[in-house]
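A short worksheet on the structure shown next.
Missing here is one protein chain; the remaining ones are kept as they sit in the complex.
This part shows subunit A:
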Amino acid sequence: MTTTTRPTVLLVGYGMVGHRFLEALADAGAADRYRVVVLAEEPRHAYDRVALTSYFSGKTPEDLLLAEDGFAAKHGYEIHLSDPATAIDREARTVTTASGRSIAYDTLVLATGSYPFVPPVDGKDAEGCFVYRTIEDLHAIEAYAAGSRVGAVVGGGLLGLEAAGALKGLGLQTHVVEFAPRLMPVQVDEGGGEALRRTIEEMGVVVHTGIGTTAVTVSPEGAANGMTFTDGSSLDTDLVVFSAGVRPRDQLARDCGLKVGERGGIAVDENCRTSDENVFAIGECALAVDGRVYGLVAPGYEMAGAVAHQLADKAAKPFTGADLSTKLKLLGVDVASFGDAFGTTPGALDVVYSDSRSGIYKKLVVTPEGALLGGILVGDAEAYSSLRPLAGTGTPLPVPAESLVLPAGAGGPVSLGSSALPDEAVVCNCHNVTKGEVRAAVTEHSCGTVPEVKKCTKAGTGCGSCIKLLSTIVSDELEASGIEVDKGLCPCFGQTRAELYEIVRVKRISTHRRLLAEHGRLGGEGCEVCKPTVGSIIASLAPELEASGHVLDGEQAALQDTNDHFLANLQKNGSYSVVPRIPGGEITPEGLIVIGEVARDFGLYTKITGGQRIDLFGATVDQLPLIWTRLVEAGFESGHAYGKSLRTVKSCVGSTWCRYGVQDSVAMAIHLELRYRGLRSPHKLKSAVSGCARECAEARGKDFGIIATSNGWNLYVGGNGGATPRHADLLAQDLDDDQLIKLIDRFLMFYIRTADRLERTSAWLERIEGGLDHVRDVVVHDSLGIADELEALMANHVSDYQDEWAATLADPDRMRRFVSFVNAPGVEDPSIRFTPERGQVKPDLTLLATEADLLAALDPDNSLLLEVR
C-alpha cells in the first residue's frame, strides 16, 4: 500500500470526540486504509476536558492526556498541533490552516466542538475576565487569582459550579450568579436546585439566582473590579469567569456554505453526514437529526463511532439522539440526573425524598406500572450507577420505588445488585457498553479484574461513574462461574492484610503464632511475608492489644525484618546505616556537630538524605549501641528509617523567614513528625509541609502533604515520588491546626486499617473502592461512623510512643543481639571492611567475592589466627 493510493481523511478539531474518532477508526481496523490528518487548535494532544477541574486538585496536563504514548505513530496518524483550520474549499476539497498549509481531503470530519458563550455585556473583555474551557484558561485563572481576593462565576450550571469550586480552591471568596431561578436548571428541578444551593452556600460560596449580569465594571487601569445586575444590585470582584453555557463552533461550516441550524450547529443526518456528502460533523459542533446539539461527551463518542464505522465499511448505528444522563461531583456534592428527569412522559409519576437539613434530594420518575423512567439525585447519588441502566427499559422495578430513595434506618435504602439489570442495560454510558458485554468479557475473554475488563470493553474509561457497578458485575460473574481469586496475603494466610488487621483487632490476638494457628491455611513456621506484616499490625494496635509497644520484645522480635531487628538499615556488605530523627529538618549547630563527631569517631560514610536528615553508613552490629548511646545522650532519637513507619516530615523555612510564606511550616512539620513518629504502617510514610503555594517542600509528592494558604492549611493525600510518581490529591482545604491534625489522624489510621501489605497510600487510593471520594467521605464526613475510633487509635499511639533506641539501650535483654558472633563477643566481623573513596569510606566488596578470598586475607600465613572465646 502506498500513500498515493490511500484516500485522505482530514479531522478538524482534536478534542475528546476527535480523539474518540481516531480510536474508533483504529479499533475498526481501518486506520491504515486512509491517510489520516488531524488539525488541532490547542498546543497539546487531546485531553480529558470533562476532568478539567481536576487540574486544580493535583492532576497535571499530562495526566489528563487521552492517548497513550505512541498512539499517533502506531496508527500512522499525522497530527498538527497549534494549527487550526481557517477555511474550507468544498469545490477543491481542501482546507487551509492558520500556518498557511493547504490540505486536500477525500473525507472531511468536523469535530470543532464548542466555545463558551459570553453574554454581550460591557466590560466583558476587561483584564480579569476569563472563560473556563481549556487548560490554558485554567493556567490564566490560576495566575490571576494569586493577586485576587474575590471571584465571581457567571452561570450556575454544571461548568459554572465546577469553576466556582476551582475559585474556592484557589482561596478566593467566591460568588455564583445564575440567571435562572435555580442552580443547574438543565439537570435538576426546583427541589434538587434548593438542596444543591443550601449545601453549596454552607461551604461559603455565595449563590445569587434569578438575576442577570448587566455589566462588568472596569478600573481606570482596565481591570475588572465589579459587576452590576438586572435587579440593580452590584458586587465588588477582582475576577470574573464566564461559564454561561456553550455554543457550537460552526463558523468554518457557515463560511463554506454548509447547512447550519437556526440557533447554530452544523446540521447532520442520522449518519452524521452534513449537507455535503464528503463532510461529516460530530460532537458538540453538530446539530443532530433530532434537532438538538449535544453538549455531553457520551453522545459525541457515539457519533464518532458511527462515522468511523462508515469509513471502515462496517454497519454503523445511526445517531438519532442520546441520553442526557449525568453524574457529577460539584464542590463535593453529588448531583445526578438521568432518563426522563423532569417527568415529561405522559402519565409519569414521581417519588420524592427531600431532607433539606442534610442537603439530600432524590426523585425517581416512574410509569404507573412501576417501571423507572428517570430521576434526579442530589447530595447522595450512590444509587445512580445501578438505577440509570434500568431507566427506560420498561421492566417494573424489583422493589417499590420509595424504598430506593429512603435513607438508611428508614426501611431503606435498598441497593440493587447487578442481578437486577437485564443484559441489554447500558452500564457505561460514555462508551455505550452493556451489562451483557461486561459479562462476556469475564466469561469469554477471561478477564478476571476490573482493570482487565476496562481494557477489553472500554467500560469505565470515560467519566468513571460506573466503575463501582462494573466491579459488582465482574465479581458476581466470577462467583457465578466458580472462579476463585486468591486474595490471600501469602501461602500461609488466605486473608488480605486488611482482613488480618480486623481479626487481630476484634479478637485481640497479640502473636503471629496464635493468628497462624487459628486463622492460617497452612500450619508451620509462617513466612518472610506474613511475619513482618503481622508484626506491623500488632505494633500498630499494641496499646489496644495490651501488647508491648517495643518491636524487640517477646515474639515480636522474631517477626521483624533485619532492619527492624537491629533498628538500622542493612547495606550490601552486611553493615548498617543509622539515621537519627531531625524533625522537620530543623537542627541546631550543636546537633550537627554531635552527628559529625559520631560519624568521624566510628569512621562512617555520611550523606544528606532527600528527607532533610543525615544518613551514617558502615556501622557493624556491635557498633550500633555505642553509636546510639552517644546520639541519645545528645538528645537524638530513632529516625525509624528502618521501619515501615513515618520517615520524615520535610518543610520549607515558612513564614518565619521567607518573604512569601503565609504560615509557619517548620513548626507544623515538627509537630506532625513528633506526633506520628514510630507509627507502624503497611509501608513507609512520608510527609512535607510547605509554607505557601510555591510548594518548596514538595508536599504533593508525599503520602500526606500540607500546603499553607492565607486561611489555614490544605491537606493533600496519596502523593508519591519514586518509580511511579503521583501528585497528591486535595482532601480538604483551609483547615485550622486542629482540623488538620484530626483529618490526618483519621486518614492515617484508615490507611493502616485497609491497605494491603507494602501498598503505599498512592496505590491504595487508586485501588480502594470509591477511590478518593470514598476516602474523603470516611475521613472528612465520617460516612462509616468510625472517625472517633480512628482518632482514639491515634491518641493511643501518641501517648504510648517511646524512643525505640533509648528503650533498647536501657534493657540488657534487648541489647544482647548486638554482637557479630554469639560465641565470640568483641570479635569484629572480618567480612566487613572498607576502602577509601572521595575522602570517605565505601564497602570493600573484593573480600566478599569468595569465602577463600576472605580466609586468605585473614590468614596470610595459612595458620589459624582466630581464637574463639
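Throughout what follows, a contact is a pair of C-beta atoms (placed from the backbone, for glycine too) under 8 Å apart; a residue touches a chain by one contact, two chains touch by 3 or more; residues count from 1.
Keep this in mind: contacts and distances are computed from a predicted model.
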Options "Na+/proline symporter", "Rieske-like [2Fe-2S] domain-containing protein", "Putative hydroxymethylpyrimidine transport system ATP-binding protein" or "ABC transporter permease": UniProt name of the undisplayed chain: "Rieske-like [2Fe-2S] domain-containing protein"
Per the touch definition above, residue among A:Arg133, A:Lys531 or A:Lys742 touching the missing chain: A:Lys531
Residue in contact with the excluded chain [from A:Leu331, A:Ile360, A:Val427 or A:Leu559]: A:Leu559
Which of A:Leu235, A:Ile587, A:Ala824 or A:Val841 contacts the chain that the document leaves out: A:Ala824
Hidden partner chain, touching residue among A:Arg357, A:Lys572 or A:Arg838: A:Lys572
Positions on subunit A contacted by the hidden chain, ascending: 491, 513, 522, 524-529, 531-532, 555, 557-559, 561-562, 565-566, 570, 572-574, 816, 820-824, 827, 829-831, 845, 848-851, 854-855, 858-859, 864-866, 868
